[in-house]
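All protein chains but one are shown in place.
Up next, subunit A:
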Amino acid sequence: MVLGTYKEVVTARSTDKEIQKIAQDGGIVSALFCYALDEKLIDGAVVAGPGKDFWKPEPMVAMSSDEILAAAGTKYTFSPNVWMLKKAVRQYGLEKLGTVAIPCQTMGIRKMQSYPFGVRFLADKIALITGIFCMENFPFTSLETLMAKMGVSPELVEKMDIGKGKFWIHTADEVLSLPLKETHGYEQSGCKVCLDYVSELSDVATGSVGSGDGWSTVFTRTDAGETIFKAAVDAGVIETKAVNEGKFGLEMLTKLATQKKEKAMKEIDRRKAMGLPVPYKGSSEKEDPLANV
């Protein structure tokens, strides 16, 4: 269960050339939201939009495809998207809301849906959570430092990516990289106890690991997620192929998810032994030490 409960896993990408050009991977997040907006399955989506500083995102309520596309691409720092959900419902008056969320954000939303203590009339307005995979995140200052280490100023950066053991930066005319060893110490510490790699509680989860360049790995998880994803595929907005089960496909994804969870479980146990709080069970308290509980 290191990959969570799911109905189907495929390799997929947006069929839209423009999305392919600007998206991080297969453009699944953008394609799904644009499709859901067009079909009125959602009337807006909270995405990590551009902010005042280059590469420092601001949560944004996107109500058109143009706004969705303006937010495409991964920013390796905080975008407190959950914060914007209430605004989207109260101030924008949206009834059917989509949102992109890294696993921990999905956890905040799902907890609010199951236990909406102070959060009135919001839980039932979340129509689509597109979850993305996440190994770790970085404070913005860390990201600035990494760019500085690589000798590039933020406004020149066109894309950032983590893969094959390196942190990559693409500019208009070069590709730079930093071994992940050198990013250690710059990660957010709260990530060290995180037991979710592949957005286990989202409706549809997507990420790059497990599929080739320009393609994404996609899990459909909930009924709602399956319905929307299938409809988008049937409409020709997203194309799919069988996921690679082998070394560079599901095997790799399983390996990384397992590594993340094992490391987090160790840290959880260590913290518990020190008497520090952590909201998860210790390994001795649960049947499956790698479950997100």
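Convention: a contact is a pair of C-beta atoms (placed from the backbone, for glycine too) under 8 Å apart; a residue touches a chain by one contact, two chains touch by 3 or more; residues count from 1.
We take it that contacts and distances are computed from a predicted model.
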{"item": "Protein name (UniProt record) of the chain left out of view, among \"TIGR00269 family protein\", \"Monovalent cation/H+ antiporter subunit D\", \"Formylmethanofuran dehydrogenase subunit A\" or \"Coenzyme F420 hydrogenase subunit gamma\"", "value": "\"Coenzyme F420 hydrogenase subunit gamma\""}
{"item": "Of A:T77, A:T183 or A:T217, the one touching the omitted chain in the full complex", "value": "A:T77"}
{"item": "Touch with the omitted chain, as defined above, among A:G108, A:P154, A:G212 or A:G282", "value": "A:G108"}
{"item": "Contacting the left-out chain in the complete assembly, out of A:G26, A:P59 or A:G98", "value": "A:P59"}
{"item": "Touch residues of subunit A, complete complex, unshown partner", "value": "4-5, 59, 77-78, 80-86, 104-105, 107-121, 123-124, 137, 139-141, 188-194, 200-201, 221-223, 276-280, 291-293"}
